[in-house]
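Got a structure here, written out as structure tokens. Questions coming.
Every protein chain but one is kept in place in this view of the complex.
Chain lettering (A and B) follows the sequence in which the chains are written, and residue indices restart at 1 in each chain.
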């Protein structure tokens, strides 16, 4: 020990100055954390589990974060937000496609693969965006660094800021970047770093249900990280950091019954409530018919407008360790039909044409509403190696063509190896009709080094995003779904014509030989002379 | 164009029969049935309006390249009309003024416009051909001074070459002193056997008309020989054969050139595909045409337009200036000095106009930049695309430079060597363009084949015509086939189509050099009157 108490005495004197504030610091803690878990049994018997880990960082804590003192907010996240001037960030890792025709709209529905969009509050946004993607790539062990200028878009209408910014108009000061990696395969190595960001990791709270084997065994699996500014009180602006995980599991696969419980779905039970969570909600929502019994008695049960029971539970440290939520059904008949009563709009995208030279994209946009015309925003970012022909864009609808469908269009042509083609349209879908968009493209012939190792597999074209405002009575539970609903189409796999990867040298040699032949013969022709030789007959 | 070899072979005897009849009916042309120009126009109209050939051909790689494709033009037009900068994106690479043209053109007129363009090209070619015909007639073959005295004068060096047996037969050795056709034999006696056999036909043919030879020898020809070209009578064909040692050429019929261009399948599909290349072609043809007329401004304007549309035609300056200098009878350098500033002025004016049209200079990298740096590797009949798909990244810029230099390297030398034959220079430059430009299409081939057809007098000096035209023919058939196998059926890979483009290029290169050699040979023969009578071998050294 170097320091004698003697001199530390002085030090402690000085410390007394700090004590006041220190004690104050104890008193005010404006950080809160709560967990929220919803099980919804879908009409077709599948069980949708939505995990939400919500952290609210108040102005004071945020101020501490600004000079790098982190308590509830993970340090890595805080650093990223500060270093790259991120105001709002939405990152989702998704496997499978959300079947919105059968399952309705989900706020957690995302495009397959990796989808990242972020609002920046900084200059030199492109540099920061690059840094952000690289940092996130390192944080989540994903190949996010492949999001570069050539697949980054700036939508105008589809991805509005979701945080509350007070009175200032965010679009004026903020800048948006959107990128997606449809080909990215999501797996455990992305989940593990994601769970390490949780306050209780996977050791307590609802996260203790995470069982990678089961999670990735589902029909749909989406893992989200969302950061947005909030205004807690007039003390100033805070920050909300939400981690979401939604997974659709199928109890019928095990034994052909709809019955499910935590242990049957995850082979786990909730160990205990997370000590740091101020409250932990669990809601089980099931159709009220046919009759069903809940495994554990809820605090309250209420029926919503769409004859669905939702049972509410609260977890805390006193909850017995082996609580196992679940539902047992009288009978196990399921309804595979498509429910149109609440979810009016759905979209389906597919590729047209054949051959390696050119093709087309077609999107079926359906509006099932019997009477109302619905406004949507269609967004598509298509990589440069599909050369779009905008003049071939046409919208066909079965409904009367009296009013045009495409109200407004924003198109940014692609630059080769530079940026994608971005197409964004305000459309009005006539009531109870199907509108089909057609768009033709040429497939570019790219250098043989630009092909991926599995060249003949082809290229994934990211999902198109359809944004619209849900009709007031339509969402299943209003406080869940933000006014803006987003549904994503399928990703399309496009195969480009491939050169022969084995023979660069042959090509070089052959072509050069031809050139040389031309040069040699013409040069001789020009520099040599015909000379007579007389032959005596 | 595939017909050409045969017509070429046919016309030689035709010529001789014409000569035969010219005794009885002085002002008659050779009675070969000839197709009028309008047939080609009718054909186009039919194909345009009664078949969907156009919409099919618009997408063919052989016809529509990234820099001429009609579909891309429409895209550019669409963007332009909707206020999106057309040159920002990576799709549209064509000159801005084209936008201006099609911006106001009602769609129904578009096919008409393209047919009209093609017809105009044909007419221009016909005019050029008329000039060529004049040259042909006025062409003067100095007569040999006298026969035997010179033989000893000429040094005899070479070892006695082995001569195909027929020439050694006494009958022939008697014959060839008088027969014009036979000196072909001598000139080409180094050829392989099939050629000389094929020549024997001419000999026999010629020998059939021996009875009509005496009257020609009767009339004296020295006045014509001394007389300069200016006073050469227009209906010279009757007089020409008066020098028995000069080859008898058919005097080309200008209408044929137009017809052959319009009936050339290459030009037909180019027109049907509505490729904007036609604008370049007509500019080139116009440039030559007005150069022939001696109208410097017009010809420079046209060539400037051509260069503005697709860059490479700048090299058409060479033939144009040669023509201007011969027509205005001024030295070449002087003509160049007077013409070059004009050309540049027009070019700058056109670029400025385009700038005014689109309001930005973005179109420069997006048109000429693309032509020079070849970022779009869509297959075509040229040599660039596959080479640069496979080329290693760090050599890419270097080989781009090399290939572009190769296009231009021989323009000036050719202009130097063939100074006396501006039309041939035009033929050579158009051919080089068609073979080596970065985004060639069969339309370019069609143009220089038209120029090729004007040089019929060279056919009988050419050696590989058969090979060349077969290669072109089969390449034209197999190209689409292999492209289909690669891109659609997936049963063949890119190398198939690449190989075909190589064959196509090879054939054209051979054609070019062969024609050049033919011209040199003929010139030699023309300018060495006294050796024409001898049995001479030529060595190229």
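Brief remarks on what is shown
Keep this in mind: a contact is a pair of C-beta atoms (placed from the backbone, for glycine too) under 8 Å apart; a residue touches a chain by one contact, two chains touch by 3 or more.
The working rule: contacts and distances are computed from a predicted model.
Between the names "Sodium/hydrogen exchanger", "GPI transamidase component PIG-S", "Rad1/Rec1/Rad17" or "Signal recognition particle receptor subunit beta", the one given in UniProt for the chain missing from this structure view is "GPI transamidase component PIG-S". Which of B:33, B:108 or B:405 touches the hidden chain is settled by the complete complex: it is B:405. When you scan A:112, A:139 or A:181 for touch with the missing chain, the hit is A:139.
For chain A, the list of residues touching the undisplayed chain reads 1-4, 6-8, 10-12, 14-15, 18-19, 21-23, 25-26, 29, 64, 67-72, 74-76, 79-80, 83, 131, 135, 138-139, 196-197, 199-201, 203-204, 272, 275-276, 317, 505, 508-509, 512-513, 515-517, 519-520, 523-524, 526-527, 529. Interface residues of chain B with the unshown chain, by the touch rule above, are 140, 142, 228-229, 392, 394-395, 397-398, 401-402, 405, 409, 412-413, 416-417, 420, 527-528.
Here, only the chains that are shown with their structure count from here on.
Between chain A and chain B, the centres computed from C-alpha atoms are 60 Å apart.
Those residues of chain B lying in contact with chain A across their complex are 59, 61, 71, 74-75, 77-79, 82, 84-85, 88-91, 151, 154-158, 160-161, 163, 167, 173, 186, 375-379, 383, 385-393, 403, 406, 409-410, 413-414, 416-417, 435-436, 486-488, 490, 493-495, 498, 502, 505-506, 509, 512-513, 516-517, 520-521, 524, 528, 531, 534-541. On the chain A side of its complex with chain B, the touching residues are 354-358, 384, 387-391, 411, 413-418, 421, 442, 444-449, 497-500, 503-504, 506-508, 510-511, 514-515, 517-519, 521-526, 528-537.
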